[in-house]
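Missing here: one protein chain of the complex. Every other protein chain is in place.
Note that the chains take the letters A, B, C and D in the order they are written out, and that residue 1 is the start of every chain.
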Amino acid sequence: MVGLDVDIALALRSYELSVALGVGRERVALVGPSGAGKTTVLRAIAGLVRPDRGRIALGGDVWLDREHGIDRAPERRAVGFVFQEYALFPHLDVRANVAFGGGAHASDLLERFGIAHLAAQRPGGISGGERQRVALARALARDPGVLLLDEPLSALDTQTRAEVRAELHGLLAELGLPTLLVTHDYRDAVALADRIGVLVDGTLRQVGSAEELTKAPADAFVARFTGACVLYGSAEPDAAGARVVLDDGTVIRAATPAQGRVGVAIHPWEVRLSAQSPGDAAMNAIPGRIDTVVPEGGRLRVRACGLEAEVDTAQGPRPGDLVHAVFAPAAALVVAV
Amino acid sequence: MVGLDVDIALALRSYELSVALGVGRERVALVGPSGAGKTTVLRAIAGLVRPDRGRIALGGDVWLDREHGIDRAPERRAVGFVFQEYALFPHLDVRANVAFGGGAHASDLLERFGIAHLAAQRPGGISGGERQRVALARALARDPGVLLLDEPLSALDTQTRAEVRAELHGLLAELGLPTLLVTHDYRDAVALADRIGVLVDGTLRQVGSAEELTKAPADAFVARFTGACVLYGSAEPDAAGARVVLDDGTVIRAATPAQGRVGVAIHPWEVRLSAQSPGDAAMNAIPGRIDTVVPEGGRLRVRACGLEAEVDTAQGPRPGDLVHAVFAPAAALVVAV
Amino acid sequence: QATTVFAASSLRDAFPRIDRQATWSFGASNLLLAQIRAGAPADLFASASTAEPWALYRRGGCLRPVVFATNRLVLLVPRSNPAGIRTAFDLAHGSRKRVAVAAPGVPVGDYARRALARLGLAGVLQRNLVSSEINVAGVVSKVALGSADAGFAYKTDARIAARRVRAIALPGRAQPPIRYAACVVRRRGADRAGALATLARIRSASGRRTLRGAGFGVPGA
Amino acid sequence: MAARAGFTALLALCTGIVCVFLALPLVALFTQAPLGDLPSLLGEPVVRDALKVTVRTVIVANLAIVLFGTPASYLLATRRFRGRALLVTLTELPLVLPPAVAGIALLVAFGATGLIGSGLDRAGIVLPFSEWAVVLAMVFVAGPFYLRQGITAFEGVDPALVDAARTLGARPARVFARIALPLAASGLLAGWVLAFARSIGEFGATIIFAGNVAGRTQTLTLTIYEELGANFDIALAISILLVVLSAGVLLSYKVLSAWSGSTSTSPSPSARTS
Partner (left out) sequence: MAARAGFTALLALCTGIVCVFLALPLVALFTQAPLGDLPSLLGEPVVRDALKVTVRTVIVANLAIVLFGTPASYLLATRRFRGRALLVTLTELPLVLPPAVAGIALLVAFGATGLIGSGLDRAGIVLPFSEWAVVLAMVFVAGPFYLRQGITAFEGVDPALVDAARTLGARPARVFARIALPLAASGLLAGWVLAFARSIGEFGATIIFAGNVAGRTQTLTLTIYEELGANFDIALAISILLVVLSAGVLLSYKVLSAWSGSTSTSPSPSARTS
């Protein structure tokens, strides 16, 4: 299997970026907060930034090996790079943009991406979604061995975004190239990628499928990224797993053993709100008041007791109501802080 | 009650903007696609753009009345305007920014918004969320009678956005000023506003609470905006409401009478996917294949049969599976096209 | 305000020594004449020839001109004399020389042309590369800095720039009469008294001494 | 690999030629000049007079340029009105006009027999060949540099900031003073540096319109020209003085703007999104 192997280190302004990652014939998303170094990883792979140490290879083809003094120029690496704002050449029409890299099957690509009718347009005159398709077609015209996408959806407004996300999902799946894409929106990552790597301050905190990240986040940061709320406290192992005394004194139970200062991550969909303390002593219950209630989709998203819960509209919770946030010990995921 | 009354018309590049809207002591959100004229409405209220016709008044205080030749300069209208990218003065520190408009209670505001420790910082040196609070404090330093916010969250990245949204929700509720805010993200509007106006091509398509828009969208556009999928067909009234023959020939039933060409809007949370045709003849069922499956929160969002459905992860749907999208006639909202 | 004297470039060194108070403006005489006609605030006009003051006088622009000095035309060559020029006739032989001459209309330019004509060397100006400088200072600078192989200027200029140039006398028959004339400018607000005083100082014994010291001849001596 | 090195080598070659060509004359100035005699040469009365004239006229001219140019460029940058493009072109024309032509034009406008000069003359005001003529020449040739940069600088002020100031109750004058002016300051400074250098170096228009009256209109650049034939060392000395002055202004401007740049161009709200 021809895959991309990356193992690089590079000193950035305020931390060292150090990433080891293999990408097979799959889509891997790098997510992380602004300034985490996501773009830098892509640029290093494309040869636009030179790592201080490390090795980059596509199958047997070594693009970079600092130890052996190998460092191929960007134009000699078989990458397809879709830039954040697409970086289409504003003075060339769509056809010339797509043909820039190779040219042979530019027309095919225009057809395939449904942009043949725009061939004579300048990039300035077409919509955001169309631009994205042009950028993708242009990157593919060179028959790259890897596809790199930097924030492919961030230039789009909310409406177009949902549509283009679905469309891009289809296109990427169809291509079957090793693909590394960068985004700071976890939902985009989930929608587009097979595996997700969470990059924070230059370090990969966790790499795994969306399910793995959700079910077993490596740390509090990853947990919050996947949408969980995190409570902090100190844990002691007990028979059923662990007993966690939260910072406000509340005691909850988790299903996995743990010791010392920990975070407890709970996803909104695992939390039930009830007016009374639950009868069931096996369940965790945190009492408190409702902070905010926001409709989302057909449900309400309620913030209460430091947690979030999704509840049915029918329940009619109102800010200020006294409630108990109830969740099972198995839903309390113990994470490192 | 001192409220803002707006009734203006203004020829824009490609359509006429024409908006009549009253804003009491409540938060009203204007949503709509890019270029719909949302910003222009706010600018007209603030006096930064002059409508061709119309009247703007805050309580008894007339700011604009083209018929009577009244047109107050922006500096003489009691508005607090929070600009899209915040438009903080980059050469002034946070305190001077906040004090620019009035100055008397700038210190109070800095305290109240939790930015007192940033008083001596330049806007360039603080985070996105902090900037937003500075912009809000600055707008309030003048004791405005109306608060106008243009895309208050769009300058923030996805992570900060969720936090700041909750925070802003609290602040706006506390202030109790007539507030008009603009956003192109429907979820922001739902989270922040009491009423939502949908503006398309300069025309208010519908104004109402989030619930009203969801339950009874005025047209296909509004319906899609609220997250529904819309199918098209022609309707005939029948005993139970209407019988709609969709463009692909499928027949579905709606609970409200209708006639002629219509759209049928169905929200994802009303749709159930089942492998077999449902036994219940009263339910609508559209057969088809699953296009995409995307995890979202604790559930999966599945596109199938031109509709979206939210299903539990346990169900394990996979792209390509044959399914029926099942929904009640009451969930099939007939909308104008 | 000090008396303003518009004077020929070649007087640049001598005049300020005669009258320290006056304000000076040195340039090509023909240009100074044009400036005075355009309203320049000159009180006294001292030209390197008699033609310009008389022209001004005929138009009522000044009082009757008087001649106050004479000068001689010389051929200047750089001290190093790369072209090996010994006499004016060398300009007509050998390789093409770079020659600096003042423009026609500038007194020293007209004098040079007249001298060449008298020597039968008028062709020199066709044959060589001739820069027609705007004033005599331009001629001297071109020769002094070696840009030109030779140039026509006044004997007095050769003294000032003696460190860098050497003067070659012209044959007596070629020497045109060079007479400097001055006149008191008539215009509204002119400082006539000051101009007369300065003119008197120029023609005084000490003035004549200074001029002679600078290499000029003085009339009526 | 060869082609790529070839291209860079070509670039480097051109850059080298350009830089050597530009540096050579400046180097020559310092190696050929009698540096030891500099103080005594610059102490000559003719130089001192010229220095005084230059300082006086440059100060007055630059004050006029800044005082009139700042409001004018603000108006041209921020208001849209009929004929605006014409006025902007008018302010740019002197930039491309040969200075000698500028001198002739000033002469026929303000000279004794000129368009309005004859009227001024009757009123007893004589401009040509006076110190005012030097100032006018400087303003005419150097002012447009300031105007052009000023227009650019004011146009560069984010209109959202102006709108924000207005909704915060600031009248146009306050918007100008507190928002537009501080934000355009570095651009205005750049324009002023150019205008200053242009005015101090003014030669062609001055020699034609203002003449060469010592102590009154003879500026340092005119003295250079005059001393060329008389005392070349003085010309060299003044040249060195002016080179040092020009380089000093240029460098202090660069240092200043780099310094202010580093404090104010740190990620600003508007820079973030670009």
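Simple rule for what comes next: contacts are C-beta pairs under 8 Å (C-beta built on N, C-alpha and C of every residue); 3 or more make two chains touch, one makes a residue touch a chain.
Remember, predicted model here, so these are calculated numbers, not experimental data.
Asks: Using the touch definition given at the top, which of the shown chains does the missing chain touch?
Replies: Every shown chain touched by the left-out chain: A, C, D.
Asks: Among D:Ala112, D:Val139, D:Ala214 or D:Ala230, which residue is in touch with the absent chain?
Replies: D:Val139
Asks: In the full complex, which of D:Leu35, D:Val101 or D:Ile125 touches the chain missing from this view?
Replies: Residue touching the chain left out of view: D:Val101.
Asks: Would you mind spotting which of A:Leu58, A:Ala155 or A:Val335 touches the chain that isn't drawn?
Replies: Residue touching the absent chain, from the options given: A:Ala155.
Asks: Touching residues of chain D against the unshown chain: what are they?
Replies: Residues touching the hidden chain, for chain D, are 3-4, 6-8, 10-12, 14-15, 17-19, 21-29, 31-33, 67-72, 74-76, 79, 87, 89-102, 104-106, 108-110, 114-116, 139-140, 143-144, 147, 171-173, 176, 193-194, 197-198, 200-204, 207-208, 220-222, 224-225, 228, 235-236, 238-239, 242-243, 246-247, 249-251, 254, 270, 273-274.
Asks: Extract the touching residues of chain C with respect to the undisplayed chain.
Replies: 28, 30-34, 78, 80, 82, 98, 100, 103-106, 129-134, 138, 141-142, 145-148
Asks: Touching residues of chain A against the unshown chain: what are they?
Replies: 43, 46-48, 73-77, 79-81, 83-91, 100-102, 122-125, 128, 131, 138-139, 141-142, 155
By definition in this document, only the chains that are shown with their structure count from here on.
Asks: Measuring centre to centre with CA averages, how many angstrom lie between chain B and chain D?
Replies: About 53 Å, centre to centre.
Asks: Counting only Cα atoms for the centres, state how far chain A is from chain C in Å.
Replies: 87
Asks: Which residues does chain D have that touch at least 2 chains other than itself?
Replies: Not one residue in chain D touches at least two other chains.
Asks: Multi-chain contacts in chain B: which residues touch at least two other chains?
Replies: Residues of chain B touching two or more partner chains: there are none.
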